[in-house]
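Here the complex is missing one protein chain, while the rest keep their positions.
Chain naming follows the written order as A and B, and within any one chain the residues start at number 1.
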Amino acid sequence: MIQFQNVSKTYPNGVKALKHVNLEIQPGEFVAIIGLSGAGKSTLIKLVNRMTDTTEGTILVNGLNVNRLAGKELRQYRRHVGMVFQSFNLVNRTTVINNVLAARVPDMPGWRSFLGLYSKEDKLLSLEALHKVGILEKAYIRADQLSGGQQQRVALARTLAQDPTIILADEPVASLDPITANQIMKDFERINQEEKITILVNMHHVDLALKYARRLIGIHQGEVVFDGVADNVTEDILKKIYGRDLTDEDIMFKDH
Amino acid sequence: MDLVLKAYQDRPRKALRNLMSVSIILFLTIWSFDSINYPGLFSEGMNIAKNMFRALFNPSWNLLWSLRVDSIPVLMFETLGIAFLGTLLGAVLSLPFAFLSAKNIVGKFSYIGNTIITMIRSFPFFLIALMFVAVSGPGPMTGALTIGVLSIGMISKMYIEVIEDIDSGILQALDAMGATTLQKIRNGIIPQLTASIISVVIYRFEINVKNATVLGIVGAGGIGVTLITAMNAGRWRDAAAALWGIIIVVLIVDYFSTKLRKKLVNG
Partner (left out) sequence: MKTLCSKITKRWKAFLEFREKKRTTVLADGSLSIRPKSYSLLYTFIILVVFMFFYMTIVQNFFNYFGFLFFLRNLPNFFDILIKMVTQFNLSYLPNVLGPMVETIQISILGTLAGAALSIPFAILASQNIMGHKNPIPSIIKFFLSIIRTFPTLVYALIFSYIFDYGTFIGILATILFTFGIITKMLYEIIESLDLGAFIPIEATGATKLQAFRAAIIPQILGRFYSVVLYNFEINLRSSAILGFVNAGGIGRIMNDQMELLKYGNVSVIVLSLLLVVLIVENLSQYLRRRLT
């Protein structure tokens, strides 16, 4: 369970990115966070795995106070929280399988990871992860020879190989075309259902969020202005979240 | 019509710039011509040229087709060895220089390392060779050391480009995964660098093979020794054999180097 208790975040330059956020996310939920650019979506996600620090309030993950973690404890905590980025963040010049295996590195003895000697279980686990996102046959190809959608799948597989209980995704489909974006979202949906992994995903596109997430959190200028079941979202609510009428840009499939 | 006229008047005026460029180049050319004090041919010059040319098509076959210690294949092997060991030495020595001069690692202090690299690069390599002759005597060892030091300049400059090109996104991803700094270097940085670094080193090896052919002129081993002694003695056919040895080996090295580097970059 992820609990935000009165969480605020002020960046060193004075920008108040989040204001008094209270949230409770149950294990196995699929939550989409929507809002305008600059609303604080990335900030909210980054707070969960401490890529950035809270300035006020507490975040509890399964009862663990995330703010207090440091050094080895923090690294161990992060092992349970996977993260997927908009820009994939793969090592282009090496094979897909090596990229996925990187997720096993923190659990290996130092000398083994330094020599790149992965155990059979690690290799199997990584291949299984690739299989789950449907690109097993690309395992031994260099990452830069894949399409954007395939690269994002590799990133997803890398996160799965980490065996996380939570996956955070910061605009994972923003740089993909609509059809590929839909496929990746389906991957997320499947992983959520089959592996019972909690998923927290940032989105720009309202239609995709409504289609795949069961719960929607709307942020406007650092404040949570909506939190509820996706089916209950109305035009008015969207107007509140976006502070204006929806434009084509907010929707991936324009003919919806 | 007005618009057209206006567009015509607003056309970029390059005439002045062009005129200036041309006159600068012209001036430099004329000024440089002043330096040619055509000394004329040696009295024997024309004859020698003729003999050289003839020898080129009839080199000393017995030097080319043998494995005696002073034969061309053996000496070309030695030349390759000088280039190979020298390149490895340079590749290793360049690593600290490059890491200490890359902007994304040492920040604004990069100019210190960069200045040192430029100084090494500008040190005439014959001088380095002559200095090493004092240490390791004449011979291929001197050649390898010289090539090694000589390579630092260019290799580290190219390393720096590679290092400054690192994609830091992967480091963020590894961070989010709970990796330590050492693991981030091993799994995030090294895999990004190896292919480019190997490609740089191969490219430099290609250049060093050419450089190693002339090191013999200062007594630092390799085929150059034969070349210059044969020429000094007027044995043009032996010199021609050495030249052919250089041509063949350099062409082969060029071919494989280009092929390998293409494969490394494209995967």
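We adopt the following convention: contacts are C-beta pairs under 8 Å (C-beta built on N, C-alpha and C of every residue); 3 or more make two chains touch, one makes a residue touch a chain.
Just so you know, these numbers come straight off a predicted model, no measurement behind them.
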Touching the missing chain are A, B
Pick out which of B:Ala49, B:Val92 or B:Ile112 touches the chain that's been left out of the picture.
-> B:Ala49
Given A:Leu60, A:Leu127 or A:Ala174, the residue that touches the chain left out of view is A:Leu127
Among listed residues B:Leu85, B:Ala102, B:Ile160 or B:Val200, the absent chain is touched only by B:Leu85
In the complete complex, which positions of chain A touch the hidden chain?
-> 123-124, 127-128, 131, 136-137, 139-140
Where chain B meets the chain that is not shown, the residues are 25, 28-29, 31-42, 45-46, 48-49, 52, 77-78, 80-82, 84-85, 88, 118-119, 122-127, 130-132, 134-137, 139-141, 144, 210-211, 213-214, 217-218, 221, 227-228, 231, 243, 246-247, 250-251, 254
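In this section, only the chains that are shown with their structure count from here on.
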Approximately how many whole Å separate the CA-defined centres of chain A and chain B?
-> 48
Can you list the residues on chain B that touch chain A in the complex?
-> 167, 169-170, 172-180, 182-183, 186-188, 191-192, 194-196, 267
Note: in the complex, chain A contacts chain B through residues 49, 51, 74-79, 81-83, 85, 87-94, 98, 102-103, 105-106, 110, 113-114, 142, 144-145, 155, 158, 162, 168
